[in-house]
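For reference, the structure discussed in these notes is given below.
For this view, one protein chain was removed and the others were kept in their places.
The letters A and B name the chains in turn, as written, and every chain counts its residues from 1.
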Amino acid sequence: MTLDAETVLQLGALGALVVVGPVVVLTRAPRAQVIAFTCYGLLFGLACLAFQAPDVALAQFVVGAVALPILVLLTLARMRRHQEEADATRARLKKERQG
Amino acid sequence: MSFSAILPPIPVALPLLTAALLGFGGKHTPRRLADAIAIAVATLVTCATIYLAIEAAHHPIVYWFGGWKLRSGVPLGIAFVVDEAGAILASTGGLLTTLALLFSLHYFDSVGALFHALMLIFLAGVCGFCLTGDLFNLFVWFELMSAAAFGLCAYKAEEPAPLQGAINFAVTNTIGAFFIVVGLALLYGRTGALNLAELGRAIGPTPDLLVVIAFFSLTLAFLVKGAIVPFHFWLADAHAVAPTPVCVLFSGIMVELGIFGIVRVHSAIFAGVLPVPGGLRDVFLVAGGITAVLGAVMAFAQRHLKRLLAYSTASHMGIALSAWALASPKGLAGGIAYLVGHGLTKAALFLSAGLVLHTLRDVDEIKLRGRGRSHPLVGAILALAALGLAGAPWGTLLGDSLLDDLAMKQHLHGFVIISWFAGIVTAAAALRAAGRIFLGFGAREPEAPDVGGIEGEAPETAPSPRRVPVPMLLAPIAALICGTLWNLWPPLRQSIANAAGQLADHAGYLARVLRGAQAESIAPHLAPPSWVHAVIPPLAALALAFLTLARSRLPFAMRRRAAGKLNIFWRPLRRLHSGHVGDQVAWLTFGAALFAVAFALLYR
Partner (left out) sequence: MSDDRDELDPGARGRTILFFIGGVPLIGLLAAAMVQLPRSGAGHSLYGDLLVGAAVRERHVTDVVTAINFDYRGFDTLGEELILFASVMGVLLILRKSDEQPACDDREDERQTRRAPPTSEAVRALGLGMIGVTLTFGLYIITHGQLTPGGGFQGGVIVATAWVLLYLAGDARAYERATPKPVVEAFEAVGALAYALLGFAGLLAGLSFLANLLPLGPIATAHSGGTIALLSVATGREVAGGFVLLVTSFVEEALAERAGSS
């Protein structure tokens, strides 16, 4: 088996995915995980390019590296807002009970 | 050009078009207009699929989208292959959607037409799944059905419980769907084909690991959808939180399509290379048997009516899976009869559960004890539909009768015992609930500790007038009438026989799609249902329900001792059904590994 440039590119892309994939899973903090996941999405798009699938690569870039992170970040922001509101309500109730 | 040459895309395209129209109106579509349009479209789809079922009696109708037919013998575009079985199930889906929409006429204020649009999209997914002859297309409709189902499940999203239930449902089912893609990729990589018939031809006669794992992957998704143990956990959570009309579709057709998906994929692609009698049979018989027993036991342990019915669905799907594993045209006929019969009677059950929720504002059997005395009609419908689970003529009678007959001939006495057990116990559980709610029988505390998960049931309707609206009553009664026809009307029995003959005819399917052959498959001869099945199990279920309710009359000490012994049995079950999505995924992975290893060992 001869290693031409294309094979090297493909193996490199796959290797990067193998490294970044577990990083995504092991990152526990949600916002950090979004960043890791975005990196994974970009690399996955590059892998698609390396395997001669530009259409899929484009779809992967826009979905994996743009759309999905935005949606997850928006969800996180919304959840935090709800959490803060719940905390504030709880604190107020506590104050009222003490006072 | 005959009518059947343009009809196949209609059951999918028409509801999708209408859903987009309703979406266009958004929140501003008047409620009654949305009701009228949605019911009209669902009825049209039902009629169209029934017409297709009549047309497909002799051989499947093949329809090529975009006009892309075979080229040098290879399918170029997407085909719908409308066979009898697919058309029957699609029309069941259409009928149940119509009934569910009829029932929801008096339902909670919907958000504009979103509810109607999602129901129609769900129906389109059901029809597409039943009629397609292309593996990727099958996946698309499967996903469309799921996407609509997730939204419908979380409909009452004001409370946290529906979201939790919908999340469990979405997570487990999406993992399942992921495996369809894995199987699809394996098959496409090997054969370069997506058409089911072309795959069946290209896959070759010798099973190797790739073929086996591809079959496993495709099956897994359908096992999850079909709520086979240990993939059944999502079912009760989703049913407990979903609005009742949506439960009708979940239990009446969606779960059934999980089982049908296995049959379809196997009969079109794998029947030549992985025949059921060689090994697969035992795996599926065991899985089906465990599901039937566990589902029935869990159903009996519930006090939440919708949860009870959901577990009974799992139990019945276990029987349906075993029916397919009996591996004969008669078994397939019994399976189809069973799936549709169960769907209709379960629809009636959920609709009556919806009536209970509407009139009594709750579905907790214990809390409602005796409170239904003023609504005898609702109680009667609930009890009748419950008898259908045990094999009354509006339920699973024909299926039970055919399957037991066949199993006796194959000396599978275990199957017969389990199928009677499942039918009697699930029916008794529902009858017990009906007796307690509408007659005030039984103790104020449950006979078994509640083995629950996610709780929470809020009324879905505005505070009700004393009288039940007529359409709400009509819907379950119509389901029971259709069930009776299904079991007893001879022409329908002939349809079932044709459907089974076509499903069993792998070579015929390939020849029809790839060569346009006109040959007719040999339909098995089906005996009319035996009256033994129509009488004995329902009576047994009544007796069991009565005994359970009368147990409160036993001396206290005896009850205590029995309860103490039973706790050893209930505690692990309760821990198992925790309602935690992590548990469900862990069990899914574990169960998937069991199936994969079993298949791999069988075809080493």
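Definition applied: contacts are C-beta pairs under 8 Å (C-beta built on N, C-alpha and C of every residue); 3 or more make two chains touch, one makes a residue touch a chain.
Predicted model only: the values in this text are computed from it and were never measured.
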item: Shown chains that the omitted chain touches within the full complex; value: A, B
item: Selected residue (touches chain absent from view) among B:192, B:370, B:414 or B:528; value: B:192
item: Residue, one of B:34, B:90 or B:124, that touches the chain absent here; value: B:124
item: Where the unshown chain meets chain B, residue by residue; value: 1, 6, 9, 13, 16-17, 19-21, 23-24, 26-28, 63-68, 71-72, 74, 76-78, 111, 114, 117-118, 121, 124-125, 128, 136-137, 140-141, 143-144, 147-148, 150-152, 154-155, 157-158, 163, 182, 186, 188-194, 202, 208-210, 212-214, 216-217, 575, 578, 580, 582-583, 585-587, 589-594, 596-597, 600
item: Chain A, residues in touch with the chain not shown (by the definition above); value: 10, 51-52, 54-55, 57-59, 62-63, 66-67, 70-71, 74-75, 77-78, 81, 84-86, 88
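Heads up, the rule we're going with is that only the chains that are shown with their structure count from here on.
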item: Intercentroid distance (Cα basis), chain B paired with chain A, Å; value: 36
